[in-house]
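Here is the structure we will look at.
Only one protein chain is missing; all other protein chains are in place.
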Amino acid sequence: MVDYSSSELMVVVAARELKDYESVLVGVGIPNLAANLAKKLQAPHLNMVYESGAVGSNPTRMPLSIGDPCLVTGAKSICSMYEQFAYYLQGGRIDVGFLGGAQIDKYGNINSTVIGGYKAPKVRLPGSGGACDIASNVKKIIVITPHEKRRFVEKVDFLTSPGFIEGKDKWRLLKLQGGGPYAVITNLGTLKFDDATGEMTVVSLHPGVTMEKVQENTPWKLKVADKLEQTQAPSEREIMALRALDPDRT
Amino acid sequence: MVDYSSSELMVVVAARELKDYESVLVGVGIPNLAANLAKKLQAPHLNMVYESGAVGSNPTRMPLSIGDPCLVTGAKSICSMYEQFAYYLQGGRIDVGFLGGAQIDKYGNINSTVIGGYKAPKVRLPGSGGACDIASNVKKIIVITPHEKRRFVEKVDFLTSPGFIEGKDKWRLLKLQGGGPYAVITNLGTLKFDDATGEMTVVSLHPGVTMEKVQENTPWKLKVADKLEQTQAPSEREIMALRALDPDRT
Amino acid sequence: MEAGKLTTMKEAVSRFVKDGDTVYLAGFTHMIPFAAGHEIMRQKRKDLTLARATPDIVYDQMIAAGCCKKVVFSYAGNPGVGSLRCFRRAFEKGLPNRIEIEEYSHFGMSGRLFAGATNMPFLPIRTNTGSDLPPQNPNIRTVKDPYTGDEISVVPPLKPDVAVVHVQRCDANGNSHVWGIIGEQKDTAFASKKVIVTAEEIVDESLIRSDPNRTLIPDFVVHAVVHEPWACHPSYVQGYYDRDNDFYMEWDEITKEHESTMRWMDEWVFGVEDRQQYVKKMTTEKILKLLPKAAYSSPVNYGSV
Partner (left out) sequence: MEAGKLTTMKEAVSRFVKDGDTVYLAGFTHMIPFAAGHEIMRQKRKDLTLARATPDIVYDQMIAAGCCKKVVFSYAGNPGVGSLRCFRRAFEKGLPNRIEIEEYSHFGMSGRLFAGATNMPFLPIRTNTGSDLPPQNPNIRTVKDPYTGDEISVVPPLKPDVAVVHVQRCDANGNSHVWGIIGEQKDTAFASKKVIVTAEEIVDESLIRSDPNRTLIPDFVVHAVVHEPWACHPSYVQGYYDRDNDFYMEWDEITKEHESTMRWMDEWVFGVEDRQQYVKKMTTEKILKLLPKAAYSSPVNYGSV
């Protein structure tokens, strides 16, 4: 058994969700590592698309921003910002998108705008960026986040990016072309969403984590899958491939 | 006095309407010659834009089509078809556009769609192409046409491209961003449009042409400007410059 | 999209173009994919809805061959020459068969394709108002501008079943470099359900990656890639061969009668196996006349640290 950090675990678990030939809208940090790792392993034809308009990038180092010059050198194609959102996202061509945020609620709604009131906030966050657009148009949304009580809330202070709103019935009325939230990957486990109601549901616990620990870090009573699984620990192959991608372990 | 053909006269008269630094949407044939002639004479900075997306072309021969490869080699800029119509025409950036057509009526409405009924036509013509878009968005429309009774009609069979519709009051209600028809240049004279009513008005007779001859070739009673002018005959400089552009006299 | 896209024209047309499809052969004057049109005729596709801003000679031929049920267009002329006689014969006289039409302006037609490519619900455009086109076409509608209260003309997205887009060079997966007049090449590829790319040259992926801003069409919207040099004659490919303006003028003569048209088709379309044979039938003189002078772009540096 290989040693790994909690971030490495999240990257590996996220990478496993990606299939060959899918197109992924990649952000920086953990999503970037997860996509690159999947490409090295089970998904060599993974199509990496960046919000900045770069498509099929081949970065030779870790980009700090999604507009980093290393995402341009040797890319397959580049288009303008409006084109990126119009042709790719609104075009319905993106299979998987990664999102983060300050808060996520039980229906997968995400807040990256403000803690407290909008006009007089406790903390003003950066805002949507492309998050609302990604959440509305991508087939599967994967959220990677630390599992903390201040991040998991019963109702977000501000709904920046739609999950299943107040449940799947309400969400269907909105006729969004995206498939909505698909998975939430935390340092404790993987949560997916109930097919019928759209409620967040624990489907897998990471090695050494108990359901009690997950519940302790979540302020509402969590739904648990009928068949609660154990997350497979990262293999040596996965961890070695990941460290080759990110020698500085950013 | 230099000899000239009736087509050469029309080219010269049209070229005189173009001012330096204006942007012109250029078609093939006479408009192409007129724009290139103006550029050689009074308008060296004339900005020539083609429907095909070529901007600032420098053709070394006469193009047969507005998509001719000679309009691309050494052009300043090229954009897609939708971009051409959206950024340039709808963008309100074109000062002058040239149009032709099978019929033109007394308010400058143009028909390039059909002679007879739309569903069972006597003659099916090519259709609008960009004509309706140009007529709706360009500051000044200049029509170059032979002066014939079958072309000048009191009401067009099909209104492809809006002139002043049934007069300027009606036209204003449409809120088109274009300035509407500006001049009609024929082999007999130049006609412009009444400021108040938008009715076509003879403003200048070409050398040797009488008002009677113009009226004979127009099926409705033509309005005549208070000060009817005589078109200045093409100068030797104008004709020599034109023939240098078009040695084959196409 | 899976790998192994490189194929022949015969195979690409046989697999992706079906009777009754809405077909878009892209190209505004430039890079009109005649080779694909001819193969569709040889495979005797029927009841096609042929969509194209400028039907041009290629659709005139497909109409004469009886492939067409309906034309969706904005300018049905032979540019710089005159009418498309086969289009008119079919529409006016039902020869070889009656065709329907659906008509827009260029802005409307290119806008429909842009809206299809970007999956817009509808596209507001500043045209059509005051024209007799909207009363003849129930697809052209209006909405109320929520900022000014004005009535604004709108057109619906166009999403063809299958498109053919010719490019100068692409890699085996269809990442395509295109230059010169780019017309509706990109919008056609993104708007259509199935996309066949035909190319003058198939090049290594590294050459494409040397200039990503030149890539108009990314591989993952492409279903088949066909290496087909001279695919566009009598249209042209910038930097490869010029427009055969003489042929555009001759077409006006050839098509004076349906019979004379079909004689030409029997020789140049049905009488050849494929594009290679068509090209070999052309005279050396013609080929040499169409070869362009060199005018190379100045390179740029894409390097990073």
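Here the chain labels run A, B and C in written order, and each chain numbers its own residues starting at 1.
The criterion applied here is as follows: a residue touches a chain if its C-beta (ideal position, glycine included) is under 8 Å from a C-beta of that chain, and two chains touch if they have at least 3 such contacts.
Since this is a predicted model, take the numbers as computed values, not measurements.
As a test of the contact rule: which chains in view would the missing one touch?
When the full complex is considered, the omitted chain touches A, B, C.
Among A:P31, A:G56, A:G101 or A:G130, which one is in touch with the chain left out?
A:G130
Pick from C:R89, C:H177 or C:K194: which residue touches the chain that isn't shown?
Only one listed residue reaches the unshown chain, and that is C:H177.
Of C:T54, C:Q168, C:S235 or C:T255, which sits in contact with the chain we cannot see?
Missing-chain contact among the listed residues: C:Q168.
Return the single residue from B:S7, B:N32, B:N47 or B:S204 that touches the missing chain.
Considering the complete complex, B:N47 is the one touching the chain left out.
In the complete complex, which positions of chain A touch the hidden chain?
Touching the chain left out of view, chain A contributes residues 28-29, 51-54, 63-69, 72-74, 78-82, 85-86, 89-90, 113, 118, 121, 124-133, 136-137, 158-162, 165, 171, 174-177.
Go through chain B and note every residue touching the omitted chain.
So the residues of chain B touching the unseen chain are 21, 23, 45, 47, 54-56, 58, 68-70, 72-78, 86-87, 90-93, 177.
Across the whole complex, list the residues on chain C that are touched by the chain not included here.
119-126, 141-148, 150, 152, 154, 156, 168, 177, 179-180, 182, 207, 210-211, 213-214, 238-240, 242, 289-305
Rule of thumb we're sticking to: only the chains that are shown with their structure count from here on.
Taking the mean of the C-alpha atoms as each chain's centre, how many Å separate chain B from chain C?
29
Let me have the rounded angstrom distance from the C-alpha centre of chain A over to the C-alpha centre of chain C, please.
40
Taking the mean of the C-alpha atoms as each chain's centre, how many Å separate chain A from chain B?
57
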